[in-house]
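With one protein chain held back, the other chains of the complex are shown just where they sit.
For chain A:
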Amino acid sequence: MIIEQSHFLFVSLYIFAISIGGLLLNRRNIIILLISIELMLLAINLQFVIFSVFLDDIIGQINALLILTVAAAESAIGLALLVVYYRIKGTISINKINLLHG
């Protein structure tokens, strides 16, 4: 069985869709939100790698490495914000983050 590009692409697309689902359907926990964002970035990374391989081009992999660092930095900042937020509110439920409404 020859593994085509589309299979890989579909995998990454599913991961991306799952992560969007995680963002949308999650109503409790901010950590899950962060995890979903990480998952999204991973899906994109995977995409980059797949294209890099199939197009025989190194830029995709460089991009993937770049995104890895960005994702790490981002999750670090996100967790820091989460900790600060938890210290103030005493909860990490998303439902409670609705002070800024129209």
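Simple rule for what comes next: contacts are C-beta pairs under 8 Å (C-beta built on N, C-alpha and C of every residue); 3 or more make two chains touch, one makes a residue touch a chain; residues count from 1.
We adopt the following convention: contacts and distances are computed from a predicted model.
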Practice prompt. Write down which listed name, "Translin-associated protein X", "ADP-ribosylation factor-like protein 6", "Probable electron transfer flavoprotein subunit beta" or "NADH-ubiquinone oxidoreductase chain 5", is the UniProt protein name of the chain that is not shown.
Written response: "NADH-ubiquinone oxidoreductase chain 5"
Item to complete: Mind listing the chain A residues that contact the chain we can't see here?
Response: 20, 23-27, 33, 51, 55, 57, 59-60, 94-95, 97-102
